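One protein chain is absent from this view; the other protein chains keep their places.
By letter and in written order, the chains are A, B and C; residue numbering begins at 1 in each of them.
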Amino acid sequence: MENLGYLFAVYTIVWAVMFGYVLILIRGQNKLRQEIQQLKDSIKEKSP
Amino acid sequence: MISRDDVGDKAIEVRKLTRTFDDFPALRGIDLEVARGESLVIFGPNGAGKTTLIRVLSTIIRPSSGTVLIDGLNIKEHAEKARRLIGVVSHHPFLYANLSAYENLEFYGRLYDVPDLKTRIGEVTTLVGMTARLHDRVSTFSRGMQQRFAIARALLHRPQIMLLDEPETGLDQQAVALLWEVLRGEAAARRTVVMTTHNLERGLDLASRLLIMSRGKIVFEGGGKSLDLAGLKQAYQDVTAEAGCPQ
Amino acid sequence: MLSRILLALSLVLLVTSLALIFFVVPTERTMGVVQRIFYWHVPLAWNSFLAFFVVFIASVAYLWKRTKNWDILASASAEVGVVFTTLFLISGSIWAKPIWGVWWTWEPRLTTALVLWLIYIAYLLVRAYASSSERGARFAAVVGIVGFLDVPIVFLSITLWRTQHPSAVIFTGGLADPRMILTLVVSIFTFTALYALLLVQRVAFKKGEEDLRRLKRLAESE
Partner (left out) sequence: MTFWRKVFAITWKDVLSEFRAREIITSVLVFTILVIIIFNFAFGERVEMVAVAPGMLWVTFTFAGVLSLNRSFILEKEDGCFEGLLVSPASRDVIYTGKMLASLVFLLVIEAIALPVFAFLFNLTVLTPEITAITLLATIGFVACGTLFSALATNTKARELVLPILFLPVVVPVIIGAVNASELALSGKSWGDMTGWLGILAAFDVVFLTVAYLVFDYVIEE
């Protein structure tokens, strides 16, 4: 039963990497959305 | 395919040509017709798209959209046939430094299937006045000499159309004079010449028609004879001033 | 909308798969409890391969049609594929340790995955090294095609190599219990859903970046 550590290691790592990857993607997308919004606003301000 | 008869006397026909590099529009809608035997000279500030246009015409760069016909041949489908009709001289001589001038010309002659190659090499070498150095290695030549052989290389397969992209770059006065002499001879031989240059005076002298490009568009067109140097300089300044400060 | 459905689907499948692996499936006799790594290890491999297949198809389509969207799909899939392959390699290596006493074994499938991983890292690098993004897309497409066609030859050569120099083999096969098969199938679906989710997200992200670039250009030329 001492091999249980290896089992948990695999499942934790796979989980963590997947979770991290999704998190990075979501964060990036949010930042992107903000930037696009800012840009749109600034364009609107220039030419009302 | 358009048959030759429909084309009549047009050597080059460009319609709605655009080319973008990533997001940068180097050519933004070029319409251009060049009649057979015409000498067209293109002026324009750096970044105007002159080089890109010449490179598209010489089939190195693909258009993003629009069509290019060389002697009625669409370069998309008949690139190889079109390439046979074109002679290109650019900033680079396209010569292999480790080979002799003769070996270089022999190599290109084989690629173009030039008949009676030996005689032809003799002819073009005489034309550019380099017979004495024919068997020397290209690496021993000065820039001017290399460019003379580059002209010989471009003429080797008797192209109907000569495309020259600032061919006088790095040339000494003597070589420039020779180049112009050769080109005038070429124009007289009913060969079509399209050339870009910064040298307004010489360009005007050669041109039967001239264009000014700016920011990927043709912005000025004039007949070679109806325009004097002062008029051309004025037109060029107007264009560069406009391009210099956008808005 | 699509990504919401995929998110929900993959979450449900993920929980089911974990429940099956930890509570339902019987322990394999020879390898013991670590054999349960198998139920995620295999789906990772399967979906890496799927991802690289998508890269191949999208690369061919890009070279043919030259539309940006195919390139975005190819590069997104390659990235997700590299993440999956990395996890496959890690899980294989952790599995090898208790069973064979070593972290790494030159087992054919593991070795092929390592070579694949290197090819697709190169795929991602070529894009970064190219002097323009259009060029990068073209070069990457070429690597995506060449790399994928290389896979069967790599696998064949490594398999033949291992049969001549035998060593540890992880896959002894033999899923005796129907519950084992069920767990594996559910896990495969889990990771396929995850792959689809990540792919959709990554594509949307890349398209957003593309839009931003275009907007910036527009703002500059105003």
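The rule we apply is simple: a residue touches a chain if its C-beta (ideal position, glycine included) is under 8 Å from a C-beta of that chain, and two chains touch if they have at least 3 such contacts.
In this text, all values refer to a predicted model and were calculated from it rather than measured experimentally.
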- In the intact complex, which of the depicted chains does the undisplayed chain touch? B, C
- Task: From the listed residues C:13, C:89 or C:145, report the one that touches the chain absent from this view.
- Result: C:145
- Decide which residue listed in C:160, C:181 or C:219 touches the omitted chain of the complex. C:160
- Note on the structure: Among B:84, B:191 or B:215, contact with the omitted chain is made only by B:84
- Message: Just checking the interface: what residues of chain B touch the absent partner chain?
- Response: 55, 58-62, 80-81, 83-84, 86, 88, 90-99, 103, 107-108, 110-113, 137, 153
- Task: Quickly run down the residues of chain C that touch the omitted chain.
- Result: 63, 115, 118-119, 122, 125-126, 129-131, 135, 138-139, 141-143, 145-147, 149-150, 153-154, 156-158, 160-161, 164
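Simple rule for what comes next: only the chains that are shown with their structure count from here on.
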- Query: Whole-Å distance, chain A centre to chain C centre, using C-alpha means?
  - Reply: 19
- Query: If you average the Cα atoms of chain B and of chain C to get two centres, how far apart are those centres in Å?
  - Reply: 50
- Complex interface listing, chain C residues touching chain A: 18, 32-34, 36-37, 40-41, 44, 83, 86-87, 90-91, 94-95, 97-98, 194, 197-198, 201-202, 204-205, 208-209, 211-212, 215-216, 218-219, 222
- Query: Which residues, counting only chain A, touch chain C once they are in their complex?
  - Reply: 1, 3-4, 6-7, 9-11, 13-14, 17-18, 21-22, 25-26, 28-29, 32-33, 35-36, 39-40, 42-43, 46-47
- Item | Residue ranges of chain B in contact with chain C within the complex | 21-23
